[in-house]
Structure formats: structure tokens, C-alpha cells
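Got a structure for you, written out below as C-alpha cells; questions coming shortly.
As you look at this complex, bear in mind that one protein chain is not there, while each of the others sits in place.
Up next is subunit A:
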Amino acid sequence: MGETEDGMRPKKVVFVTVGTTCFDVLVKVVDSLEVKDELLGRGYPSLLIQMGRGSYLPTKSTGDDGSLAVDYFTFSSSIADHMSSASLVISHAGSGSIFETLRLGKPLIVVVNEDLMDNHQSELVEELAERKHLYCAHPQTLHQTIVGMDLKSLLPYSPGDATPVAKLLIRFLGFPED
């Protein structure tokens, strides 16, 4: 990201997103002293929470007193901007959020929502965690995961390409391929 004119490093923001879901359990855990202290200790001065349809409101803080700066909002039309400026993303297990983050090359911790029925989301998260593209956690293990994480050990994710599928469709339909 580079340094700003006055030589100060840009703030390292931890961005938390729950997409369009309600995931109060995650927001509460992130808002806990335990997690906030751990993030601060790891050099993240700022926490931004996108809380979606949740009803739990985190405690805002300016961080002027040396504590973690915390802010939140429900939805935004420019989630991509917040993700781009984040140094660490903690996300729910929605595939949209996951791949948006991975394609931006941001370190990612995915937290699986155990309250969801038929949790097919965890399949994807487990597979990507196995391939070392992200860390996988449950709300109760988030703190542990942050303590033990080594972001340099994460492998970059190469974005996929849908062009081969487009070519297959064209060929199947009998169109001339150019």
C-alpha cells in the first residue's frame, strides 16, 4: 500500500463481513475483548465490521486512547473498496465473499455459521483451508485461530477463468469457433 506523504503508515484495518446474512454470533465474538486485544497486539489498530442483517451492535471506539478503533455498518454498495483497503478479512462462509477476498489477494479467515441448516458452505471452506488459501474457524475457535495464524504461510489463490466453459458451449451449439 505504501506510505503516505507525512511518512505515516496507512492504518492496517481488519475488515469483518457477514454479507447479506445475520451472523450475530460472529459479530459478538469479534467485538469481544479477547479478540480485540489479540488483533491490537498483532499490530492491527483498526477494526471495521459489516454486520448485515444482524441485530447485535458492536461498541464503537475511536481508538484515540490506544485501544482498537472499532466501527461498523450494516450494508454498503462498495464492499469491494473496504476489502481492498483491509489487511485482514474475517468473513462468513458465503462463496461470494470468499472469492471476492481471495481474488484481491487478502489474507482471509472464514468463520462458519453453525446455526445454518444443511451447512454445505463448510465443504468449500474446508477444501480451501486444506489447500492453504485461507484459515477456517468456528465462532468459538476464532480467537485461537487468530493467536495461531501465520499469514505468510497462506498460499495465493489464482483466479479462475470461465472462458473454457464459454468455448465448450459454443462448440456444443454448433457455432463456428473463431
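To be clear about the criterion, a residue touches a chain if its C-beta (ideal position, glycine included) is under 8 Å from a C-beta of that chain, and two chains touch if they have at least 3 such contacts; residues count from 1.
One rule holds for everything that comes next: contacts and distances are computed from a predicted model.
The unshown chain of the complex is recorded in UniProt as "UDP-N-acetylglucosamine transferase subunit ALG14", chosen from "Cytoplasmic tRNA 2-thiolation protein 2", "CP12 domain-containing protein", "UDP-N-acetylglucosamine transferase subunit ALG14" or "Chloride conductance regulatory protein ICln". Among the residues A:34, A:81, A:114 or A:127, only A:127 touches the chain that is left out of the figure. Which of A:57, A:147 or A:169 touches the hidden chain is settled by the complete complex: it is A:169. Seen from subunit A, the chain kept out of the figure touches residues 19-20, 94-96, 99, 103, 117, 120-121, 123-124, 126-127, 159-166, 168-176.
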